[in-house]
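This report concerns only the one structure given below.
The complex is shown incomplete by one protein chain, all other protein chains being positioned as in the whole.
Note that the chains are named A and B in the order they appear, and that numbering of residues resets to 1 at the start of each chain.
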Amino acid sequence: MNANEILQVDGLKSYYRSPEGHLKAVDGVSFAIEKKQVMGLVGESGCGKTTVALSMMKLLPTSAEIMGGRVLFHGEDLLKKTEDEMANIRWRKISIIFQGALNSLNPVLSVREQIAEAMLAHKTVRADSVDEAIDRLFNAVRLDPNRKNNYPHELSGGMKQRVMIAMALACNPEIVIADEPTTALDVIVQRRVLELIRSLCKELELAVVLITHDLSVVAELCDKVAIMYAGKIVESGEIYNVFESPKHPYTQGLLRSLPKMKEKKTEISYIPGSVPDLTGTLPACRFYSRCPYAQKICAEKEPPFEVVSPGHQTACHFWKEVEQS
Amino acid sequence: MENLEAQFGLNQPLWVQYIIYLKNTVTGNFGISYQTRTPVGDMVFPALMNTLILLLPATAISIAVGIGIGMIAAWRRGTKEEVAMSGTTLVLYCMPTFWLGLLLLVMGVLYLGLPVGGMFTISFGPENAFARFSDLLQHMALPLATLVLGLVGQYVLVMKGSLLDVLTEDYMVTARAKGIRRRKLMWDHGFRNAVLPMVTLMALNIGLSFGGAIQTETIFSWPGIGLLTYRAILSRDYPALQGAFLVIAVAVILANLIADLLYPFLDPRVVA
Partner (left out) sequence: MAESKNSRIFTHLESLRKFWKAYKRSRTGLIGAGILAAFIAMALLAPYLAPYSPSRIFLTEELQPPSWKHLFGTNESGQDLFSQVIYGSQASLIVGFAASLIASSIGTVLGITAGYFSRIVRNLILRVTDFFIVIPSLVLMIVLASVLGPTLSSVILAIGLVGWTGTARVVMAQTLSVKELPFIEASKSAGAGNSYVLRNHILPNVMPVVFAQTVLVIANAILYEAVLTFLGLGNPSQITWGQILEFAFNSGAITTAWWYVLPPGLSIMLVVLGFSLTGYSLDEIFNPRVRKI
């Protein structure tokens, strides 16, 4: 355990109830977040990334349940806290920026009211200095402070996302979780918002969990990355190590499918097959059906999450073969 | 016979009669009732007032109760209390209003000693204002209860549905993530969004409430516009009927207008 780690997720399991049985969206996920570090959580749609984020803050809908594991924040297990205790921790210590700010803001309240609400609930700002504080936040996210009295429907997608970012920073949290912050935006706005996030992280010395399916975004912003597949983490480590020398077939597949500027290839490589049904019985290694290195042992014995080099872990029986190719 | 016809203007061609009628209406002259030989205007406006004495409190109470029960039902969905509440509401919704009135009439007269009908007991003189008022309340109690029970069902169901929809919206998760406590969550985020369809429902329900008023006034002999309409129809009193119809239509349209004006204040997405 690293002295810099402020949050550890340990063996988190969150399942959704469905008529076909339990949907094992997150099935034994462990990782750690360090101070001032930007960690990327990468995976396809439906691999459980958002569920991890919601579970960490105990914001799961009633159709889901945390079945096991711990979320240690400064040593205390958040999963054991009551709703009232969580209400104190949420936003004040850990805040979250949701994807698709389309509907993440209350349509009948002005933007100022919604940010002020958070500040006043956690008493981080005195009532008479709220407007000043909001102005400062708006400037930090490069929004015109005069727009704080607007309603969400009067703002564009990019502006709403900036409001979400400003709101997430309003109480000076230690950790900010950004769930696909740029997915709903067009490419140019994406670039601006990402640059904004990067500069804010450095300025405010935040720890950030950046959830995304876009590897190029991760490459730009993150110090560390964890790759998720079908509810489990298959590889994690420092960004350069993982990108230069991936040890898991899935990571390798993902990296290979990124078209690179200098290559002459005309065909895009991809990973055949699709994500397995998380309600049924699954092979021991969930990537089994799509893996080019798969052998019988992969279906029977779950690959252990082991260290392959300092700070670099992976869950694959044959990572040495992957390393070589 | 010709005299009567001339008196009522019935010897003119139909379209002339209609133009004269419209002209008269605008100046407040609604014609003479066939039945009572009194000006329809004198009959229709006091009757409307009497109906409003019942309808306005009934609407206010049923909306308040509807919102309250609807919110509780949505918040505690699936529990035994909620199923009982929703079940009772549904059963109420399936009863004809007049039958509800009949039941309340029987119970009220037999067990509570409430008056059997009408708006006032004739024997009270105008001096004793307090006694007159309590007399009015006693006469109002049963018809008011009937109307409220008849209207409340739909408000409960719509509020519950609306709140359930709102609770699944993304902004509710955002609000919870901000550490907002349950009560503020329910009111500032849940209620303020869930109440919007209720305003639209209120506007639509005005027509239904007049239907309920007709039934209630018939059962309790309440001298309102519903009773007047009903009697006019049965005695083929066309001037009275036209007058009543006109007044009801104007009242409904006005009420809808008010709802239309109110809505933008509650929902900033709608431009006034």
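Annotations for the structure displayed:
Everything below uses one rule, namely that a residue touches a chain if its C-beta (ideal position, glycine included) is under 8 Å from a C-beta of that chain, and two chains touch if they have at least 3 such contacts.
All figures in this text were calculated on a predicted structure; none of them were measured in a lab.
Taking every chain of the complex into account, the absent chain touches B.
The chain that is not drawn here is touched, among residues B:V199, B:I233 or B:L266, by B:I233.
The missing chain, though absent from the display, is touched by one residue of B:L52, B:V65, B:L185 or B:L208; that residue is B:L208. Taking the complete complex into account, B:I253 is the one of B:L137, B:I253 or B:V270 that touches the chain left out.
Contact residues of chain B toward the unshown chain are 86, 90-91, 93-99, 102-103, 105-106, 109-110, 116, 157, 161, 164-165, 204, 206-208, 210-211, 214-215, 218-219, 229-230, 233-234, 241, 245, 248-249, 252-253, 256.
Everything below uses one rule, namely that only the chains that are shown with their structure count from here on.
Chain centres here are Cα averages; for chain A and chain B they lie 53 Å apart.
Put simply, chain A touches chain B in their complex at residues 54, 57, 59, 61, 83-84, 86-92, 95-96, 98, 100, 102-110, 117-118, 121-122, 151, 153, 167.
Across the interface of their complex, chain A is touched by residues 168-171, 173-182, 184, 188-189, 192-193, 266-269 of chain B.
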